[in-house]
Structures are given as structure tokens and as C-alpha cells.
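Some notes on the structure that comes next.
Yeah, one chain of the complex is gone here, protein chain that is, but the others are all in their spots.
Up next is subunit A:
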Amino acid sequence: MNLTDKIKQLIIDSLDLEDVSIADIDSEAPLFGDGLGLDSIDALELGLAIKKQFDVKIEANSEATKAHFHSVASLANFIESQRVGA
């Protein structure tokens, strides 16, 4: 499974999304609000799940964090960039 699909599966599993499969999630679409329609509590839980599964460090600066968590694609970039830096 490639990284974007792993992220999508993690979103589905960690947020317990019913009726949603990997194919239903558009990598470029916003995760929050319009798009996948995740809410602010999902944001908290997803942050925790991403941190655990991919061992990344999430910054306190919420603007940067919001940008990383914009879409599956931006999350993938963020995770990749932390790996290169490691």
C-alpha cells in the first residue's frame, strides 16, 4: 500500500468512518469542512493517530499544522519531509 492509501486507511480506521472507503477519499480534497467533512474533534484524533503511526512531530504553530492537515496529499508531503529530515 502506498503512503496516500495508508493515510486514507488510517483516517477511516482511527475516526471510525462508516460507509467510506479509500476510493471515496480524494487526495487533493480538503479533509475538514467541505470535502471529506471532518470536524474539529476528528482533527484532534487524527493528529494523535498520525503522530503515533508515522512518528512525526507536530508543531505548536497551528497555522503550519493546519496547512499540513489540509488534505491527504499535504499530509503525505509532511510525513515525507519529516522522514527526509530524520
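Assume contacts are C-beta pairs under 8 Å (C-beta built on N, C-alpha and C of every residue); 3 or more make two chains touch, one makes a residue touch a chain; residues count from 1.
FYI, contacts and distances are computed from a predicted model.
Colleague: Assign the chain not included in the display its UniProt protein name, restricting the answer to "ATP synthase subunit a", "AMP-binding protein", "Na+/H+ antiporter subunit G" or "Methionine biosynthesis protein MetW".
Modeller: "AMP-binding protein"
Colleague: Touching residues of subunit A against the unshown chain: what are they?
Modeller: Where subunit A meets the chain not shown: residues 16-20, 24, 33, 37, 39-41, 43-45, 47-48, 58-62, 65.
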